[in-house]
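All protein chains but one are shown at their positions in the complex.
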């Protein structure tokens, strides 16, 4: 294992410390328990948005703490959900009395730990509501599995629900919007190589030199099939088709197309994928009216990418365009 | 070789096409010859800034085309300087009559090709001036080598000279500022793994599982030494010390600290490096008053990072803070 | 011999030792069909438990100890296993509340309550290839042994043996819960890490009783 780290046990606190030092204008760090929060939280009258989960998916979630997005993020150990304690502490730190919304990626660990924290916060008199994000179409058999996973679509939920909350909406409205985004976004990923969890020291899985994992999850969970490496255009088609079908996209639909890097994939490759994905959507008569291309929801240094498509309407487009100022996403201010 | 590409010969045009499609609000693409330019260029009365070089360093340079930074970028083939033709064509496209500044990284190929283009543009009556960027302190023996290389500091030159030009400065002023940034920035990089040039199909060099290349260049050129892998803090110290010494930093100096990912390194590791670099500077009494942490000047999917330090003063700080709106760097609008 | 708070303490001590010893084995099981952190999670949790337990007064009851273990696991393990094991121990604490010692029937109640806690939170059934596949056979074996008049140490020995067999029996299964469920057929041939850690935990309980 080759990484720029010190003791594997310290990766989360040390990177959080570096992150907070670099972005002190936007975020503050609580070190015990570890969470990252907006310097200006609690924001008077505003519904607070909190997300978190295992580390190793950076910039998700801490990179999205700031104006117009999250109020706090709780980074667990690498690939492991945080426990209820830091979630509860972050909740208490950012709650402004208007309610707190948890945005939770659908993994058993995350769901159980946020559930426990929500119970505890509720006992403290904080109104917590939870939206579980499950955008991964790679999981087909959601009845006989733990269900669709939350993957790259999470960024879109955080951005759009964040804009809604920043605009002063009440908690039910924020939950409704977050849920709408989740209902309208679908994602699928592919791995060319695996990431290595620092304290494990070995790759999470092994792919042969000519194999890829289609439908991979962001912790290296397997997807639909292990298939031979093929061209970027071929892979793009294999990722996008199930998404388009699942969303039932038809001529005239407007979408946000999001090509996301898994951590170790250079930008050049993401744009090669974007190019063909946009072509395929155009062939279906679908208009890509917004887009996002970059490395936002990662799996350590995994090489590969995911494609997400969000079906837009005026409400979602307007919230997407609203100003945002976080370490990893910024426009309009 | 595992990459999300189609035919290796098409990586540059295809990724440029995807890039231009994704950022059509900011940039336009010329496909023959290939260059990327600001949609609103030529900007009346403004000195135009042009940079370029081999591809494989994305987001450099095309990612920095837009308001407050570059007017055009010319991506050559992977790791190979563009020829004079597209440089000349881009020069003609964005020249607004106020002069054109070439920002050229110090590699024989880039220098010779931009030199030839400048001669041709000069013959066309365009006032072209060139600033050669050479911030890499890894190269010690600049007399018996091709000289210090241009590496991550390039982004800082492009940003600050770009703000200067956007502010309406005359060409001599823009050149002076660009030169000042180059004179005051020093960088050094480290590779944990090598990138693979698509048409070569094999890694540019091979490091053993416990070896790193200290002082690596962004094309995988060797640096000062191949040493055993050590802790992030140890590596950070080995990168930063020559920079601090070369700049002669003393108590009270203000700097911009830039930790740059080489393409395949996750953000978590960059912040671990940033954390210790900031500590080391603080120990010298140096204030990190601005910073940049992210993947900006890459070497394909190489794992590793570079550290750059720019000695700030009021002029440079103000220009750094000025609004910028490009695909890869954005604030203030 | 009925089991007291000494046994509870010793159980936790042995569990922490055995989980630390098997950390890499659990990591590698979880890498095969999960995300490779289970050994780390459990080791982190039980190290924390060890620290906290040393501060608990010597006269604290088995129930107090289980409550502390449960709360600490919830606070420190994270992942799926944290809330599941945490709930198990908190339920065990409730089941033993007020008792000075635990006899064979009490042990069956304790184990049943713990297992029911895991099922209440995680909603897994036997055969889903989770820790429930270790716990349910263990509960059944304990009940049978108690029925046959075994003493608590023998009840726990039976439970541990059944848990180990249950963990082993997860190998041919397809998973329907947790991360391994995404593997479909590819999970076949791999042991569930949570079932394995449950077997280790119950073996520690039996060893603590055997030594008592």
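A, B and C label the chains in the order they appear, each numbered from 1.
Just so it is clear, a contact is a pair of C-beta atoms (placed from the backbone, for glycine too) under 8 Å apart; a residue touches a chain by one contact, two chains touch by 3 or more.
Please read all numbers here as calculations on a predicted model, not as lab measurements.
Enquirer: Indicate each shown chain that the hidden chain touches within the full complex.
Expert: Missing chain, whole complex, touching shown chains: B.
Enquirer: Of the residues B:153, B:220, B:242 or B:264, I need the one that contacts the missing chain.
Expert: Within the whole complex, the residue contacting the unshown chain is B:220.
Enquirer: Using the document's definition of touch, tell me which of B:17, B:139, B:161 or B:178 contacts the absent chain.
Expert: Of all options in B:17, B:139, B:161 or B:178, contact with the hidden chain holds for B:139.
Enquirer: Touching the left-out chain: which of B:7, B:172 or B:202?
Expert: Answering carefully, the residue with contact to the hidden chain is B:202.
Enquirer: Would you write out the residues of subunit B that touch the absent chain, in ascending order?
Expert: Here the touching residues of subunit B are 54, 76-85, 107-109, 112-113, 115-116, 139, 141, 144-146, 149, 197, 199-200, 202, 204-205, 217, 219-223.
Keep in mind that, in the parts below, only the chains that are shown with their structure count from here on.
Enquirer: When you draw the chains as points and link the ones that touch, which shape shows up: line, ring, star, complete, or other?
Expert: Per interface graph, the chains form a line.
Enquirer: Report the inter-chain centroid distance for subunit A and subunit B in whole angstrom, where each centroid is the mean of the CA atoms.
Expert: About 29 Å, centre to centre.
Enquirer: So, what's the distance in Å between the C-alpha centres of subunit C and subunit A?
Expert: Spacing between the chain centres: roughly 33 Å.
Enquirer: Residues touching two or more other chains, restricted to subunit C: which are they?
Expert: Not one residue of subunit C touches more than one other chain, so the list is empty.
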